[in-house]
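Okay, handing you the structure first.
Removed: one protein chain of the complex. Kept in place: all other protein chains.
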């Protein structure tokens, strides 16, 4: 990721300007506010505003439960309790805003989470940057044979090289043709006075799905944690997981207690079905269990044994 | 509205604590942050946190439209343009959080706006305060004869007094019975050691709808303006309109440019149907118009003539 | 619950009218369509419209996953998979609409689920019915000493009788005063020509929270299951749980496969935190475990041991 001198200056200016506020303030997040965290080859995540902190969660819970919260001795205990019992509304009282640069095919996955506010750079109005995502060789995996949406072993040698060549050449050519059709460079200057140029809202269709877009993305903490539980997960596509990982770091700075509870109860936790719980109880009681008697499918049984680290 | 000494102290402490922040900060709103604005006899509105300012709206629009926004000379022009053309997403980039105390029958209207985050004081967990809304004599109106949801002339004399007596006595008696059934005062102390006390989640059903509840209510600026356009309107019930008016004052402090545009394009604006626009054009052309020829219902015609300040 | 002769006739007429449709149709749900299922003393749940069936969930999943779903042999297997892995969007493709009559204090809990569409009977426009919820003696419980939001033992004898007397008398008196202030009976006829009557939007504040309201409530299957997982749960207040139970029956008729999966993976399932999973693995390996070494709070430890049916 390379920022233009102008972007660098804007970020520096934003970081230099400090004001006094009566609002809840989180120094650890302030420290990195506005700074881009690099992701992939040209992308980034920047936390650019926030509202609330761990104490705001507690405060909201105490409004709800009133004196009913007295028994819980401290903030961490209360936040753990809320997350464990899926009392989600107090987490909605915190809000964060990011500026994100991301390849379009990942943006399309991302936007399926409908609980955020979004302002995306529009290629109807303006010309997109000449930047596209080319995977690192360490990410060029073949289709998984076990998982319809996963990756298997790495591609190697000639086949890997051929893929990289295709991705680079096609994205570059298509971008160059996009500019040719527009007859306009990124500064809005006409390229060839003898041509008219195609409307931007049409020319953009020639771009490839690895072109980068950018947006402002604002979300409350409850919905952000839900997004992260799905997208920082091992089953998520690598290219969105790295964004989720970068955002998790900002969450850790912002609301460290909620972050810890989230790692404990969501990321590291598992769900057991009624049948799975029954199996566990039988195993603890020393009774014999088997897939055949469990009512589970083979796949489900395998998943359970893997979770329990049993040979199955 | 009377605050307890403890509440006053908490507010003072919150207001006294100041930090340094890199976030956008609005001094005019900071000035009243945490301070309760009295509404009705025991209610209040307190702005307790916010994110963003007028510039954040502009910034979000510029992300979307990129160089396409260059032509708009200034922030006010751009914000006017956005509101006029219902480009609403940039307004979603600002967020505000209120602490509100409001009678339950108004809270029930309010909660129908589903776009806010809410944490409400729960009478399942805790005992409600001994406070209920009794209308001022100047608000004791009879049912409107023209409007199925409106108020007409004021009640007077004996009938007005009888209403006030009923409201006070019934609310008071029901609250006292609530406490008696709970067998617990607001401090959680048992009243009569020989009785068990009814569960709070049941006892609360004896309260009247003018009992006060309170909540934290957090919403983005776009949805707040939509709420205010409905609830600060002349057709809204007085008891919610006074809350909307108090919140409008906080919006004016917070985002003065957006507030001005809102007053111009929403609050002071009107919508014309295709038929109404046709009538206006004919009138401007000096052609004769009449309800019969307009295709409008009598009611609609009356509304249009009132809007245009014509005799109809 | 008693229906008026007019209501009975309307329901019979709606049930008698049959049309031919190309849409997915579910005979088991059609069988009870429009029929009120009684809940509490005057409440009911009526399924009055629906869209989609179990096959619609499968169909939506197959659009998403295309040939990727081929491997899953049957509909039940696919629906189980979707629910187990929280792939929730296919469940959003089914929709149901209910007509519900419910006491106001329960309606206030209910409406906190913001994902449904609602049209509620408005006491601004019309006069409410003279009906209020009076708990059965078998539900008159004291406050739980262990659980801030729960019920403990039953009240008995004189104290129980006193509670019932208060609830009945206060609700009745307040309703009678409501009608007196309105100076209007439920047919809209004036009671006393010499009085003006208070506006309906004001008079309603004298009602008690156990008065019944009613609404149309429309929701998609995913959000309905989420609602039911919280409200059909043992921790939910009895007065809302009985509504959830009635709705669960309609879900069983409507989408039996999804219903079965829901009972297996949500209602009967449990969540284990990272620490809890660790404990289970140790126990399965025959290693010693203790609350002190687990990093769990005492409460959390007790909950885990209860889940695993261990002495703890």
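We call the chains A, B and C, going by the order they appear; numbering starts again at 1 in every chain.
Just so we're on the same page, a residue touches a chain if its C-beta (ideal position, glycine included) is under 8 Å from a C-beta of that chain, and two chains touch if they have at least 3 such contacts.
This is a predicted model, so every value here is computed, not measured.
For the chain left out of this panel, the touching residue among A:13, A:31, A:74 or A:153 is A:153. Within the complete assembly, residues 103-105, 107-108, 111-112, 114, 118, 120, 122-125, 133, 135, 139-144, 148-153, 155, 159, 162-163, 166-167, 170-171, 173-174, 177, 180-182, 184, 195-202, 204-210, 237 of subunit A touch the chain that is not shown. Seen from subunit C, the chain kept out of the figure touches residues 14-15, 17-25, 30, 33-34, 49-52, 56, 59-61, 63-69, 89-90, 92-93, 95, 97, 99, 117-122, 125-127, 188, 214-216, 218, 220. By the touch definition given at the top, subunit B reaches the unshown chain through residues 65, 68, 71, 77, 80-81, 84, 86, 89, 112, 148-149, 230, 263-265, 267-277, 280-281, 283-284, 297, 299-300, 307-310.
Criterion: only the chains that are shown with their structure count from here on.
Taking each chain's centre as the mean of its C-alpha atoms, subunit A lies 35 Å from subunit B.
One inter-chain figure worth recording: subunit B and subunit C are separated by 28 Å, centre to centre, where each centre is the mean of the chain's CA atoms. Counting only residues that touch two or more partner chains, subunit C has 112, 148-149.
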